[in-house]
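Yeah, one chain of the complex is gone here, protein chain that is, but the others are all in their spots.
After this line comes chain A, so read on.
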Amino acid sequence: MSLLELDDVTRTVPLPDGDPLTILSGVDLTVEPGDRVSIVGRSGSGKSTLLNMLGLLDLPTTGTLSFDGVDVRTMRSGRRDRLRGSDIGFIFQQFNLLEGRTATENAVVPLIYASGSSFWRRERLAREMLERVGLGHRLDSLPGSLSGGEQQRVAIARALVRSPRLILADEPTGALDLETGQSVMDLLDEIVEEREAALVVITHDPAIAARGDRHFRLVKGTLTAASSSSATIDDEPFPSDRDVTAEVTG
């Protein structure tokens, strides 16, 4: 059974004048446990919408989105939220750490929504995870005093602290320099492999995309498989921002 499956998924939103705007169209995607999937696409191509859908934050307008073989549209929102908390970890481009909270307090956040021993041992689990990402010496540091790479490592620790089966990374190196981005991705790959989780990376950076085992390209809301080399992905012409803007407003 697939971990996540999208079958002919479409997502449209109504515009103020009443016409629907199609953001995703006919998307088919299967994610198996342990998969490394990379999706490339320019701004406005529907990447964030697709990521939200994969993370059960959004639902398809048509088509089927299944998690562990269960159509998520048949789930009540509370169950979807709990499933997201326990099985899906998010890593954002801008880290999205909570201001005013230490690294440990940030890493604890997902465990606050857990139950059983994970909840009661949350501080210890968070510290262990931070130590695993090499931040054992910054446990009590606030986000403002951490470098970009360190902040993203805190975000990785937070995403993985509940041992999710699916990691969704949205431009995880987008706010980092090349070298720091590479080291963060090395760490992410290592931990994801160690925990046998599936990783879906959405990026516009071909080098990051090339680290995946399966590659997809999102153009104007349509997902297509791409070849495995970054050069091939890069060779594919991206639609210009003007084209995307025209599509969205049109």
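Criterion: a contact is a pair of C-beta atoms (placed from the backbone, for glycine too) under 8 Å apart; a residue touches a chain by one contact, two chains touch by 3 or more; residues count from 1.
Everything that follows uses one rule, which is that contacts and distances are computed from a predicted model.
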Practice item. Among "Transketolase", "ABC transporter permease", "Cholesterol oxidase" or "Thioesterase domain-containing protein", go ahead and choose the protein name stored in UniProt for the chain not displayed. Key: "ABC transporter permease"
Study note, to complete from the structure: The one of A:D7, A:E105, A:E128 or A:D189 in touch with the missing chain is A:E105
**Study point:** Candidate in contact with the missing chain, chosen from A:S2, A:T22, A:T61 or A:S86
**Key:** A:S86
**Study point:** Chain not shown, touching residues in chain A
**Key:** 48-49, 52, 55, 57-58, 77-78, 81-82, 84-86, 90, 92, 96, 98-101, 105, 109-110, 112-116, 119-120, 158, 162
